[in-house]
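Structure in structure tokens, see below.
One protein chain is absent from this view; the other protein chains keep their places.
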Amino acid sequence: VISVGIIGGSGFTGAELLRLLAAHPGFEVVVTTGDSQAGSRVADLYPSLAGAYPTLPFVSIEEARDELAGVELVFLALPHGTSQSLIGQLPSSVRWIVDLSADFRLRDPSLYQRWYGEPHTAPEELPRFVYGLPELFRDEIVGASRVAAPGCYPTAATLALAPLVEAGLVKTSGLLVDAASGVSGAGRALKSTTAFCTVDEDFTAYGLLSHRHTPEMEQVLGRLAAGDAEVSLLFTPHLAPMNRGILATCYARPRVDVSTSSLLDCYRERYADEPFVVVSERSPSTKATLGSNSAHVTVRYDERTGWVVALCAIDNLVKGASGQAIQCANLITGQAEETGLSRIGVYP
Amino acid sequence: VISVGIIGGSGFTGAELLRLLAAHPGFEVVVTTGDSQAGSRVADLYPSLAGAYPTLPFVSIEEARDELAGVELVFLALPHGTSQSLIGQLPSSVRWIVDLSADFRLRDPSLYQRWYGEPHTAPEELPRFVYGLPELFRDEIVGASRVAAPGCYPTAATLALAPLVEAGLVKTSGLLVDAASGVSGAGRALKSTTAFCTVDEDFTAYGLLSHRHTPEMEQVLGRLAAGDAEVSLLFTPHLAPMNRGILATCYARPRVDVSTSSLLDCYRERYADEPFVVVSERSPSTKATLGSNSAHVTVRYDERTGWVVALCAIDNLVKGASGQAIQCANLITGQAEETGLSRIGVYP
Amino acid sequence: VISVGIIGGSGFTGAELLRLLAAHPGFEVVVTTGDSQAGSRVADLYPSLAGAYPTLPFVSIEEARDELAGVELVFLALPHGTSQSLIGQLPSSVRWIVDLSADFRLRDPSLYQRWYGEPHTAPEELPRFVYGLPELFRDEIVGASRVAAPGCYPTAATLALAPLVEAGLVKTSGLLVDAASGVSGAGRALKSTTAFCTVDEDFTAYGLLSHRHTPEMEQVLGRLAAGDAEVSLLFTPHLAPMNRGILATCYARPRVDVSTSSLLDCYRERYADEPFVVVSERSPSTKATLGSNSAHVTVRYDERTGWVVALCAIDNLVKGASGQAIQCANLITGQAEETGLSRIGVYP
Partner (left out) sequence: VISVGIIGGSGFTGAELLRLLAAHPGFEVVVTTGDSQAGSRVADLYPSLAGAYPTLPFVSIEEARDELAGVELVFLALPHGTSQSLIGQLPSSVRWIVDLSADFRLRDPSLYQRWYGEPHTAPEELPRFVYGLPELFRDEIVGASRVAAPGCYPTAATLALAPLVEAGLVKTSGLLVDAASGVSGAGRALKSTTAFCTVDEDFTAYGLLSHRHTPEMEQVLGRLAAGDAEVSLLFTPHLAPMNRGILATCYARPRVDVSTSSLLDCYRERYADEPFVVVSERSPSTKATLGSNSAHVTVRYDERTGWVVALCAIDNLVKGASGQAIQCANLITGQAEETGLSRIGVYP
């Protein structure tokens, strides 16, 4: 059993790590930090976790020094900007790092600066991280020691578009990703935009033209694109009145002759061996993925207008964050990829 | 006071007509039919209406004959296909007809057959109807006696795109309309797709490539398009876990030089005199329109990818159905356009 | 037209006053304060109100001095404790005050101190206020100049229990009020308890044994009780995942022979002339009251266990707050009681 520390465990992705790791036979959480919640018990902030963590406290990063010193794997579940500054201070016992923030996802530090509005403070660390989307980059992840876990929207959008882009079936400029997310994607911090009375019975777009997951999608698809084609993509996120779930509805123009059935065949083949990807003719529903690490995918070609539409549904906190982080942790530590993760959603 | 009959009053759009007409000084509901509910009182099926209609019953269309004989204006709130077969049987007292179904929206009966899967049975009536979107076709509506009230999605999509298309700012082929609706848009009939446990905490696309509001959008935009440009459009509807509201997020490619500020100016000018259209830089939220006849609109141009994004939020049962029907009824009967309609939403 | 000022207009009850007064022919809002929002426009904080208040700003109480000086009626929509300290500073032009806070509801200032945890700072004002529940105390309200508008829960609970208590049908000690409220009852201020991800898909009790509306219910029922019977009551509020609505389910023991039909008759008679009370055998639903000033009431007697159950549903922001405040304002200014208020809910 590998001893695990969670840095930033009091947010939603931290709590989801705690939930999933409680049932994981290969990892044992020995310490969890949560600076703003230091001193309170996990079970008080998250009564849902009381059954598994009756006494575990959140501690400050300082208080965690001793316990961290014996830890082999660390999950960083911190706001962007914080992982960069913290990473140099982790003890030498830490063999594996899985970072859930945006800090080590973009390979080009100037992209980070442009979209996040501040310079990257540890650009020298960037080459040491692999991008943790196993369905697309498994070979790189196996054997790595540092993983940048993908953003929630990029996970859904790139799983929807990857088979098209890899096979060179669509034009890679002017792609459109129109997506909706549940509210947990915005984190636990109090904001007027995520107050119940703001969100309930509302549907709205936000971050028009400027959402930070845009360059991440472009980078991933750019790496997949045949012949180094340039990728440009407009991403419009929406907020839906629900706790969890992302649906990405993606639009592309074909480069070659396609049909709905040929595209479905292509997707089925591409994801045939993927335990967490369900390809189907059904229009995917976020609810079918709730609590699971699965991604549900479909695709269509509209002969009338010449558009390809690809859709992917995930649970933003599992496949879009903590579940995928554990999937990567399994891979880098040599465990079976599915360990501790469910393919089945909690429904209804 | 003009005497009014509602045919098909037991569905959601019928009930919304009853709600709005209760506060309308110029119309008086004297009879409402509802075949499946005949014999039950409005107040029993809709306790929300008990305060205004304590005794009014739903009657069958046969039982309504006598009362209809004295009615001057009729709202038809029926499923598609039914208005066509009924319209020839209305008594001669009926001077004005506002039809909320899809039956008289498409000018070309072959389009009706293609998208609705059955031949139109009263094609000779089509030329007698005007399309009831006052912000786009007010001149036609004033003075008309028969109005085909628009569909909910076409109302949102065309109000979002109209300024672009009218001014020739965008290419009209390959337009994209990605929209989400609350569940009331699916009507009151029981379906597994609108059961609470299906919809709650879910976000999903439906009717991929094939939603019947597609040709209606193309027809409206085609009429607005400068120089008879062809319009083709892909429409992807989604179901959001809320009672009411539609947000249409629309994408187009510019034909000329544009910027976000020039586009916003264009929209402000276009809708300057419209009492029910609010143009703003804010990203529109469906919740702000709840219960009102308002449409909230904004627009952006993304220099990076070359896409124009236009958004419109409405209440699907008001501006998207019964409110707009009353707005048209006001116009055709010579009343002030805003009578009985609110510009303000119920919030939160 | 009477000129009106709203003090504390940026909270939910303030915004609801703005919504309702926009359609009121007898009142005109000339100024609205909102200290924390001073400088922003009503339409920016509440886009739902953009159609009626495109330019009206929230101003600080200091900036409002001049405009308040000409105002005849003031609504105070402030947190408890604030109305007390402000009331002495209102200009002499103000002939009528309707306070929506808890400050002037409890006649006995020691009760205020016990339940609100601080001494009342203007006890001399208490006798000048009448309690603004027209269905129970209309005679006092007509002709008054200062009204303490009731709390949301006390409105629902006392309308449910009043016919029983007035007629001496039940024992007045050991009454139980078990109620659930939508989230808007907790106000607009950010709290972790009203974040979307806390509330959505959750049902929980709060304020066990200690909710401040308890003594208000006891006071009202004590005034109604035949023969000065003592009233004691346990109140358990719950939070339901919805924006609006309160359902109070109340339990009492009969003092005399009763039956469900005799109780329903008693309720129908008691509320026969009340425009905003709907008595029915139907189990009341909060949704039927949404946006309206109506209260839906029913009652049962369980022969098996000897319990009387009385239920009342209201919209907490309308009949439970701003609508009732306007109902009272109508009465004290000599207008028709129903002016500007709807008996019909927005459904679905």
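Per-chain residue numbering starts at 1, and chain names A, B and C are given in the order in which the chains are listed.
Everything that follows uses one rule, which is that a contact is a pair of C-beta atoms (placed from the backbone, for glycine too) under 8 Å apart; a residue touches a chain by one contact, two chains touch by 3 or more.
Just so it is clear, the structure is predicted and the values come from calculations on it, not from any experiment.
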item: Chain not shown, its touching partners among those shown; value: A, B, C
item: Option touching the unshown chain, where C:84, C:243, C:280 or C:294 are the choices; value: C:243
item: Omitted-chain contact residue, chosen from B:65, B:188, B:255 or B:282; value: B:188
item: Residue of C:33, C:194 or C:286 touching the missing chain in the full complex; value: C:286
item: Contacts of chain A with the absent chain, listed as residue ranges; value: 12, 15, 19, 22-23, 44, 46-52, 184, 200-201, 243-244, 275-276, 278, 280, 282, 284-285, 287-292, 294, 296, 342-348
item: Residue numbers in chain C that touch the chain omitted from display; value: 173-174, 176, 178, 180, 182, 197-198, 200-206, 208-209, 232-234, 236, 238, 240-245, 247, 249, 251, 283-287, 290, 300, 302, 304-307, 309, 311, 313, 348
item: Hidden partner interface residues of chain B, rising order; value: 12, 183-184, 188, 190-192, 194-201, 241-243
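Please note the rule applied: only the chains that are shown with their structure count from here on.
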item: Between chain A and its twin chain C, rotation from the CA superposition, multiple of 5 degrees; value: 180
item: Centroid spacing, where centroids are CA-atom means, of chain B and chain C in whole angstrom; value: 36
item: Whole-Å separation of chain centres (CA-atom averages), chain A against chain C; value: 45
item: Shared-contact residues (touching 2 or more other chains) in chain A; value: 197-198, 200-201, 241-243
